[in-house]
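So the structure is just underneath, and the comments pick up after that.
Excluded from the complex is one protein chain; the other protein chains are retained at their positions.
Let's look at subunit A:
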Amino acid sequence: MGNKQTTFTEEQLEAFQDCTFFTRKEIQRLHGRYRELAPHLVPLDYTNNPDIRVPLTLIVTMPELKENPFRDRIVETFSEDGHGNLSFNDFVDMFSALCETSPRELKTIYAFRIYDFNRDNFICKEDLKMTLNKLTKGELTPEEVSLVCDKSMEEADLDGDSKLSFSDFENMVSKAPDFLSNFHVRI
């Protein structure tokens, strides 16, 4: 198109296009969105790969994420330090994994990591309880909560160790009709 943009070099843009599901324009737009979260922090010129991270508290104010009950977990999952501070690479990675063209397998892996609150690579009872409480905003009684968690565990746990490994989770989610259309963020 001929517009001189100085945010990224050509190689960087090509590399991003290879590594994500985005086109050039979308990547530049993403940079704009990233920058507007913290304009004093994020430089306009990314050609020398500055190591800047935007904190969690600013990322979850984005309109795409602010109503999501799992926003903290999502941002933590994609952050390198595990505390939710995203560099631009992580930021792009997050939206690429959650976009419409991202394949089912990739989304399943990230969904598993998001719902695994204690990060032990299993979804245990506690993780289920936390998920449920976030989903219902504490409207269910404790008996109902534990009943639902027990039933979910029973349904999905194939090897009977009362926690869900990735293969259990994947087996359950792959058959879900709504998973792909619901687990999708448009940016």
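A few remarks follow.
The rule is simple: a residue touches a chain if its C-beta (ideal position, glycine included) is under 8 Å from a C-beta of that chain, and two chains touch if they have at least 3 such contacts; residues count from 1.
Methods note: contacts and distances are computed from a predicted model.
Per UniProt, the protein behind the absent chain is "Transmembrane channel-like protein"; the candidates were "Transmembrane channel-like protein", "Tubulin-specific chaperone E", "Probable glutathione S-transferase GSTU1" or "Isocitrate dehydrogenase [NAD] subunit, mitochondrial".
Even with one chain removed from view, subunit A keeps its contact list with that chain: residues 15, 17-21, 23-26, 63-64, 66-70, 80, 89-90, 92-93, 96-98, 103-106, 109-111, 115, 120-121, 128, 131-132, 135-137, 139-140, 144, 147-148, 151-152, 155-156, 158-162, 165, 169, 172-186.
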